[in-house]
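Right, chain A next:
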Amino acid sequence: ASNVEVLHWWTSGGEAAALKVLKENLEGQGVTWSDMPVAGGGGSSAMTALRARVTAGNPPTAVQMLGFDIKDWAGEGVLGNLNDVASAEGWDKVVPPALQFFSKHEGNWIASPVNVHSTNWVWINKSILDAAGGKAPTTWEELVSLLDAMKKTGVTPLAHGGQAWQDATIFDAVVLSLGDDFYKASMIDLDPAVLGGEKMVEAFNRMATLRSYVDDNFSGRDWNLASAMVINGEAGMQMMGDWAKGEFLRAGKKPGEDFVCIRFPGTQGAVTFNSDQFVMFDIKEGTDAQKKMASAVMDPAFQSVFNVVKGSVPARTDVPDTDFDDCGKKGMADLSDAAKNSRLFGSMAHGHSVPASIKNAIYDVVTAHFNGEYDAKTAAKELVNAVEAAQ
Partner candidate 1 sequence: MASLTIDNLHKSYGNVDVLKGIDIEIEDGGFLVLVGPSGCGKSTLLNTIAGLEDITDGDIRIGKQSVSGLAPSKRDIAMVFQSYALYPNMTVAENISFGMEVRGVAKAERNAAIERVADILQIGQLLDRKPAQLSGGQRQRVAMGRALVRDPQVFLFDEPLSNLDAKLRVDMRTEIKRLHQRMGTTIVYVTHDQIEALTLASKIAVLKDGLLQQFGTPAEIYDNPVNMFVADFMGSPSMNLLEATIVASDDGLAASLATGTTAPVLLPIDKQENISGYLGKSVILGIRPEALTDPSGADQASEQIIERECLIDVVEPAGSDTFAVLQLGGKQAIARLRANAKVQTGQTTSLAFDMAKVVFFDPDTTNRIL
Partner candidate 2 sequence: MNQSVSASSATHGNRMIRALIYASLILFAIYYLLPLYVMVINSFKPLEEIRGGGMMNLPQQWTIDSWLTAWSSAQIGVKPTGLKPFFINSILMVVPAVLLSTFLGALNGYVLTKWKFRGHGIVFGMLLLACFIPFQIVLIPMARILGILDLAGTTAGLVLVHTVYGLGFTTLFFRNYYDAFPTELVRSAQIDGASFFQIFRRILLPNSAPIFVVTIIWQFTNIWNDFLFGASFADFDSIPMTVALNNLVNSSTGVKEYNVHFAGSILAALPTLIVYIVSGRYFVRGLMAGSVKG
């Protein structure tokens, strides 16, 4: 029997349950599943393990991977080729080009995308929102005044966890809220003039403004503890990717009734995303199993089931949204709109706009600024330096 060994970091209850669907699907086709989870650090532990395994000449069959990691590994020439399956199943048509950018290397399919997380979400506690005026903000100014209003009611307006990736997640949204072009020029094209420009200073100023609504104990806090603050009514809102929804649902909260999900004000219609994909390593035996797995990953039914559980949206745009909740439906609609309008951008914070080295360099500056080490001007200047040093 053929076998796939899958390296991934989906170990929490919901994630693993979602993955189980895939596993059972494969087992139905006679492909056994060897599970190799390595959690921690948003996949960085898994990537370390992967490096060790590849160096040892013992790579796993399939690996969960994000954004530029895929391209980096492809550059090393160690990945398999999925063109057969892709062309047979017409992936080119159903996967948005922004995702294909990561799923293909030199024109060949090397990965099958599972999901799309969009990261420019804001999660608001409904009752606090009502107490503070009741209207979801659509512009930066409205956001600020809502935060002010929330502050008056005595809650922490913005729940946030002070970890580099969380800081950067907000930063993504703030940059995007200053314009699609600005996001593209700074976060994707890394144009030094833009990175150090006036608008970037403005972006950092906005970060500082947001920082002023965060309680003093934010640093080091896990994102889900921040979510818990919103859930428990200690905080008004959290800016976090769509995975946060799971925490709300899990706590028995209903979208629309107990909490509302909106796009970060000023980014409506645009989506920053990250997409988990399964990469197939180039190994002698098991190409058949790999193909079966790739195809199973792209199975619309699986994509639906998986993403309902995971809180993300399918990577395919042709999956019906019937099983999704309000936020999910909204997410799917947003995604296909954004894809259509070319307003779908890889998230810098989640490794989909620049390679890891640059991403981390940007993290350093954003975090330093958010923790008050730099003022906005210095931060912009440092951003240019850091990006240059990492290139």
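Going forward, a contact is a pair of C-beta atoms (placed from the backbone, for glycine too) under 8 Å apart; a residue touches a chain by one contact, two chains touch by 3 or more; residues count from 1.
Keep in mind how these were chosen: all candidates are chains of the complex that A comes from, given by their letters.
Please read these numbers as outputs of a predicted model, since none were measured by experiment.
Of the numbered candidates 1 or 2, 2 is the chain that chain A touches in this complex.
Of all residues in chain A, those touching candidate 2 in their complex are 5, 8-17, 19-20, 23, 33-43, 45, 48-49, 51-53, 55-58, 117, 222, 224-225, 228, 231-232, 241, 243, 246-247, 250-251.
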